[in-house]
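A single protein chain has been removed from this complex, and every other one stays in its place.
Per-chain residue numbering starts at 1, and chain names A and B are given in the order in which the chains are listed.
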Amino acid sequence: MVTTKPFLETFDTVHAGEPDWLLQRRRSALARFGELGLPTRRQENWRFTNLRPLEKQEFAPGDSVSVAATAIAPYLVEGAGHRIVLVNGRFDSGLSKLDGLPAGVLLASVKAIVSNDVPGFFLLGPQIFGEGTEEAKQPFLALNTGAALDGFALGIPAGTKIERPIEIVHIADAASPLSVNSRSAILAGEDTKASIIETFIGTGEYWQNAVLRVQVAARAELHHVTIQDHGSEAIHTGSTTIHLAEKSRYNSFNLTVGGRLARQDVYLAMSGADATCAVDGAYLLRGSQEATMATLIDHQAPGCKTREVFKGVVEEQAHGVFQGKIQVRQAAQKTDAHQLNKNLLLGERAIVDTKPELEIFADDVKCSHGATVGDLDEAAMFYLRARGIPEKQARNMLVEAFAADAIDLVEDLRLQQHLRRHLDRWLAGRPS
Amino acid sequence: MLEIKNLHARLKDGREILKGIDLTVNAGEVHAIMGPNGSGKSTLAGVLAGRDGYEITEGSVTYQGKDLLDLSADERAREGVFLAFQYPVEIPGVNNMYFLRAALNAVRRQRGEPELDAGQFLKAVRAKLKLLDIGEDLLQRAVNVGFSGGEKKRNEIFQMAMLEPKLAILDETDSGLDIDALRVVAHGVNNMRSPERAAVMITHYQRLLDYVEPDVVHVLSHGRIVRSGDKSLAAELECKGYAFLDDVA
Partner (left out) sequence: MTTDTLDVRSLANQAYKYGFVTDIEADEAPPGLDESTVAFISAKKGEPEWLLEWRLKAFRAWLKMTPPDWAKLKIAPIDYQASTYYSAPKKKDGPKSLDEVDPELLATYEKLGIPLGERARLAGIAVDAVFDSVSVATTFRAQLAELGIIFCSFGEAVREHPDLVRQYLGSVVPQGDNFFAALNSAVFSDGSFAYIPPGVHCPMELSTYFRINAANSGQFERTLLIADKGARVSYLEGCTAPQRDENQLHAAVVELVALEDANIKYSTVQNWYPGDAEGRGGIYNFVTKRGACRGANSKISWTQVETGSAITWKYPSCILEGDNSIGEFYSVAITNNLQQADTGTKMIHLGRNTSSTIISKGISAGRGQNTYRGLVKIMPKAQGARNYTQCDSLLIGDKCGAHTVPYIEVRNPSARVEHEATTSKISEDQMFYCLQRGLTSEDALSLIVNGFCKEVLKELPMEFAVEAQKLLAVSLEGSVG
């Protein structure tokens, strides 16, 4: 059972030295979480997500630990220039690499910012932990506000382009069940360009509750890849909020392969005219994994373009869920938004639930969605086998092609290559 | 090489399509099977290649001394049975080159030959591409995706040339081809002719037979071979049409 008790008990120690405004925010957020409790399947937005593992186990806030560099080495991106590593949700300066950034770029630990250890950025604190109206309804967000110890903050001043990808590694090491709350923010200024890749990994029984807020200013371009490759006993809840200003571009990809229970919520507001976004991803599930990808793309301004492609491969007795809503407000004329969710259902006891949704209040729009659930294409299987390719290899080829089709949408080729390696690793573990 | 005896096959819905086929194909021979639409030509091709969806109710198929029907589709292919599809399947996301190399190496393993590395493979590919007038760009695309009808058929023959099967079954390979493409395809098929190989060409029209001369022509009607003869039979069909079959059947 998740309660506020362990967070309140340790409150004074872990948050010692934080400014008063933040302590107040945290106390009211924890109180709010106490009122809300965990979501239930009777709530429309949670009807497919089974949170029982969270109800059965208490996850205590963890102490700080350190991990060896070898633990993260296999997950690092070739050619990444800058890195922040968070171990059990705390900044690890030894494993991080903050040098070599263009002048004026902020890449720092959130704790350092709110403690005013990073000169000149104390105003960012209230933005990162800012008042969110969603918090009143979202228990995990409220808990995160109350409990998050640290996270990363990336601030890019106007006009700056960062050539090499910035990578963030969230690693958990749990000897006993623990909770990891991370709170992060990306602020991309006008006319900037950057690529960022976040990787979630870990061992043991833990619950990662990650909150990220992203703001992309006018004409900025941000590439954002998230890889959730947690250990098999992990639970992941993630909430990412993105605001796009006019003519900005945001390209994201979320790969979900890890954890036993995962839920990622994405809220993206196209608040400026003529913005473009790609919200893509893949979930590759086996065993008794459960994963939900829930997105809401809210078109508020005219002339925006959206592409959303999610592919799911669900094997054995795993359960994959996609809930994607495209909303077009009346002011958002000339919206061009397309959503596609395709699923391969490959296990006798595997389950796929998908709810692609369009909510449209403007008339001059081009919007579509599509969803499919099915086995591998029989005709393609026969064609491959008729050329002598053994059944298992043929199935692997088709599964790979299916998932790679989504990964190939990633524009930053370095990140695309990195994702392909994760896919290969996953494919190598396919049951025969 | 191939001996079909009293072969009966029906669809899952119970409709019997093949009603007792007898056919013997020896090494070195090219056979043409002709017949009107719905006579069971494509079913025969599918049954020989091991496509799902058919039930064999009676009869046997022996290929090089083995029970062909006992083998899975990929085992048959590795044993040297090649089906050129009437409608080659589009496989998005699977690169043509990657696909072909996987297939070729599967066949080579079966033959006890070493697998080809990327360089050797490319060399082999280039030699055959010329033969079939295929551009190299075709290989970089996904299997059959976005190919024109002619390109798909040429890709089939190209695969055949690469895999060097013992028994090639060409299912309506000539349909939908213009005369130039037909020549290229015929050239590819003729190139494969040898005393160790055999081919079965399934076709509705005589025109492919003008370019690839068959040793034996069979006429299939209502699931049975109703006549067999030399290539003059094809010419007879061409001039009389299939209607006359009703008299002989």
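Observations on the structure shown:
The criterion applied here is as follows: contacts are C-beta pairs under 8 Å (C-beta built on N, C-alpha and C of every residue); 3 or more make two chains touch, one makes a residue touch a chain.
All of these numbers come straight from a predicted model, not from anything done at the bench.
Taking every chain of the complex into account, the omitted one touches A.
Of the listed positions A:14, A:31, A:112 or A:362, the one in contact with the omitted chain in the full complex is A:362. Checked against the hidden chain, the listed residues A:169, A:345 or A:419 yield one contact partner: A:345. For the options A:298, A:353 or A:405, the residue in contact with the chain missing from this view is A:353. Residues of chain A in touch with the missing chain: 44, 330, 333, 343, 345-375.
Here, only the chains that are shown with their structure count from here on.
Each chain gets one centre point, the mean of its Cα atoms, and the points for chain A and chain B are 50 Å apart.
The touching residues of chain A, when paired with chain B in their complex, are 377-380, 382-391, 393-394, 397-398, 400-402, 404-405.
The touching residues of chain B, counted against chain A in their complex, run 49-52, 72-74, 76-78, 82-83, 85, 88-94, 98-100, 102-103, 106-107, 110, 142-143, 159, 163.
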